[in-house]
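All protein chains of the complex are present and in place, except for one that has been dropped.
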Amino acid sequence: MVAAVAMIAFFAPEDADQGLSQKIFYFHVPIALTAYACFGWGAWKALLHLWKRRPGADLESYVAVHQGVIFGALTLVTGSIWAKISWGVWWAWSSNQLVLFLVLFLFYAAYFMLRFSVEPGPRRANLSAVYALFGVALIPVSFLAIRLANDFIHPTVFTSHGPQMSGRMFATFCVSWAAMLLLVGTLYHVELAGKRLDSRLRELRELLA
Amino acid sequence: MSYLSDVAALARKDLRLELRARDTLPAMLLFVISTLVVFHFTLPQGGSRLAAFGLLWVALVFTALLGLTRAFAAEREGEVLDGLVLAPSDRSAIWLGKAIAMLVFLVAAEAVALPAFALFFDPGIDGRTLLGVALADLGICTVGTLLAGMAAASRARELLLPLLFLPLAIPIVIGGVGTSVAGGGRYVELLVLYDAIFAIICWASFEYVVTE
Partner (left out) sequence: MIRARAVEKRYGDERVLRGIDLDVERGGFAVVTGANGSGKTTLLRLVVGLAQPTAGELEVGVPRGRLGFLAHEPLVYRELTALENLDLYGRLYRVPERRERIGMLLERFRLWEARRQRVGSFSRGMLQRLALCRAFLHEPDLYVLDEPFTALDAEGAELLDRELAERRERGTFLVATHAPARFESLATAQMALVR
């Protein structure tokens, strides 16, 4: 993580026309990709729960989606800052990525609503898993839809990513992404361990009672 | 073959319930007309034809949502769903039967809504729009029925369904509006793709929505 920040700060060349502001790219895009990875991982665990009935898969799926939503919210924030810097507006409907993340954010917020409104138990695990699977189908379909929607909402399509990445930029980008994945992996394990500890404590308390 | 006869029996039961109790379709009809009237006043004078189509899609999606919140009302009363789940038929037949019944209600509501829309806004409805509506209906009913089953299992029930449904309905709305204002082609393909993908997911996963 530190290495990534250092690289972003000192190693990566400044973009010719976006200057310093371009550096947020090294946060924004890896965060977005990491969020996708989380949603995908959550759906994979959901599938394992439904298909193989693997115990604990429900909790893992939930934690992955939870991390995904945190990173999704970060994507929205960094994306919004980027939009402000490069286009002068806080929100750009023409940015497909940003809109997609808004849709996904709403979708996964509903996932939490669903989870909190069903009694804990196998039924909740099933419902959450099915909804998480809907999520991975929604990502590509929405992406396609939002790209199409730009045609009738904004006839001129932005080409936001400008020039090709140079070698040094790409290296920085990769390190940054690896750092993000490392970060989310750690968070995932920490949260999972916490949740497991919680349930074990509850069992112990029940045994004592 | 017996799968289809199960689906038919279940769908017919829902239509019969509606004929008997009449609690869904009249509400949908009244709602869609009221919505269109309200929209007339929200649309500024000389508002564009395109904007009118946008409003039509809002009206259709919310009307469908209104019907879907009632989808499992009859089953919830007296926990009939347990009885259906225990029957030897494949559980997805419950979903398919219900989705077909919802489709009938939605098409019936649109049979009134579209002429009313044409009358109020004079937008020039063409075959493309009708195709878009038909394809969107399929997606709305398949996905909506499954989500209604989910919502019925939760404490929040009616409140939860719009939250679950609307993010999933965004591609449908885009495809629908696109076919009416920007012309068929890729939008029709998008709707077909959506219908196919989500129909398969719903068909495969409904069992888990109604069992432990």
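Going in written order, the chains are labelled A and B, and every chain counts its residues from 1.
Quick note on the criterion: a residue touches a chain if its C-beta (ideal position, glycine included) is under 8 Å from a C-beta of that chain, and two chains touch if they have at least 3 such contacts.
Note that this is a predicted model, so its numbers are computed, not measured.
Student: Kindly state which of the options B:28, B:84 or B:113 is in contact with the chain not pictured.
Tutor: Answering carefully, the residue with contact to the hidden chain is B:84.
Student: Looking at B:6, B:110 or B:137, which residue reaches the missing chain?
Tutor: Touches the omitted chain: B:6.
Student: Which residue numbers on chain B touch the omitted chain?
Tutor: Touching the missing chain: residues 2, 5-6, 9-10, 13, 16-17, 20-21, 74, 77-80, 82-89, 211-212.
Student: Which chain A residues would touch the chain omitted from the figure, given the whole complex?
Tutor: Against the missing chain, chain A presents residues 119-122, 202, 206.
Here is the rule we use: only the chains that are shown with their structure count from here on.
Student: For chain A and chain B, let me know how many angstrom lie between their CA-based centres, rounded off.
Tutor: Comparing mean C-alpha positions, chain B is 30 Å from chain A.
Student: Okay, in this complex, where on chain B does chain A touch?
Tutor: Touch residues, chain B against chain A: 50, 143, 146, 150, 153-156, 160, 163-164, 166-168, 170-171, 174-175, 177-178, 181-182, 186-187, 190, 193-194, 197-198, 201, 205, 208-209, 211-212.
Student: Using the touch definition from the top, list the residues of chain A that touch chain B in their complex.
Tutor: Answer in residue numbers: 50, 103-104, 106-107, 109-110, 113-114, 117-119, 121-123, 126-127, 129-131, 133-134, 137-138, 141-142, 144-146, 148-149, 151-152.
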